[in-house]
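With one protein chain held back, the other chains of the complex are shown just where they sit.
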Amino acid sequence: MAMEILYFAWVRQKVGQGAETLEPPAEVADVAGLMRWLAARSPGHAAAFAQPGQIRAAVNQEFCPPDHPVRPGDEVAFFPPVTGG
Amino acid sequence: MAMEILYFAWVRQKVGQGAETLEPPAEVADVAGLMRWLAARSPGHAAAFAQPGQIRAAVNQEFCPPDHPVRPGDEVAFFPPVTGG
Amino acid sequence: MATVRVQEAPFDIAAEQAALAEGRVDVGGIAAFTGLCRADDGIAALVLEHYPGMTERALAGIAAEAEARWPLTGCTVIHRVGRILPGEPIVLVLAASAHRTAALEACAFLIDWLKTGAPFWKREEFADGRERWVEARASDDAAAERWRQAV
Partner (left out) sequence: MATVRVQEAPFDIAAEQAALAEGRVDVGGIAAFTGLCRADDGIAALVLEHYPGMTERALAGIAAEAEARWPLTGCTVIHRVGRILPGEPIVLVLAASAHRTAALEACAFLIDWLKTGAPFWKREEFADGRERWVEARASDDAAAERWRQAV
């Protein structure tokens, strides 16, 4: 079962797309691991995830820290710190 | 020269009028003295000033404590604590 | 720039906010407080009396104090007088600033200060004909005192 990966703001611009459906290998177990795996997919991904400390994540539409687990079927989003209001 | 005396809210209702022009004697030197002098003018005045601690005053449209001086030509107002907003 | 008004007519918050921001691009936030007449204990109406002349001076003084304490681009205080029915607005306070914190704090200051520093008096009228002057509340004095200590 795949994961739905979403990108917003400059993460989206660097990756070059807003969403992709992917099947990471089983050793990708948490948000930080998924970021490392995604960074290797393309130069755009590499640029987007070059400084992981600048990226925030949500798993199934809840903000999550880097050690939060990810599982097949999850919706995982990556974006910069929010700036609404 | 006279003083303009104004009454508001239940002070006005008890006195029975909203304004009067009076010439207190020279020994009426401050707000508290003016209240004692006014209280002797009629049963309505007496009722209005029966509990001086419940009355607030303004001299020339500024809130003032009981020991604030009053002089001929002043506009002096008496009223309960304010309840706007 | 402060606008203060005492009026019998209702007010339009959208029009007042538009006037505060009109032609400006440096206003980042407008904080507003609208006080409404509640029907507590079966109140049929509030009748608001004020001290003409002193009221406008007091409101202008309160607005000037807010503008001295916070970097506002403007503020507005409108207080109604006369007979007001439950559900109707009584008072409107607006504070505009480049940044939200100044607007929010100034708005809270204005309404707290106005409750204890402007010569208005409320009389409650009940359906059965009884009436009662509203008594000042210690909590309002405490709220205003909080700002005095913050100087």
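Letters are used for the chains, namely A, B and C, taken in the order the chains are written, and counting of residues starts over at 1 for each.
FYI, contacts are C-beta pairs under 8 Å (C-beta built on N, C-alpha and C of every residue); 3 or more make two chains touch, one makes a residue touch a chain.
Small disclaimer: the values here were computed from a predicted structure and weren't measured.
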item: Chains still shown that are in contact with the chain withheld from the display; value: A, C
item: Selected residue (touches chain absent from view) among C:Gly35, C:Gly61 or C:Gly117; value: C:Gly35
item: Residue of C:Ala2, C:Met54, C:Ile111 or C:Val134 touching the missing chain in the full complex; value: C:Ile111
item: Residues in subunit A touching the chain absent from view; value: 6, 8-10, 58, 61-63, 77, 79-85
item: Residues from subunit C at the interface with the omitted partner, ascending; value: 12-14, 17, 21, 24-40, 86-87, 98, 100-101, 103-104, 107-108, 111, 143
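Here is the rule we go by: only the chains that are shown with their structure count from here on.
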item: Chains linked by the largest number of contacting C-beta pairs; value: B-C
item: Inter-centroid spacing, subunit B versus subunit A (mean Cα positions, whole Å); value: 74
item: Multi-partner residues of subunit A (at least 2 other chains); value: none
item: Per-residue overlap in subunit C, given as positions that touch at least 2 other chains; value: none
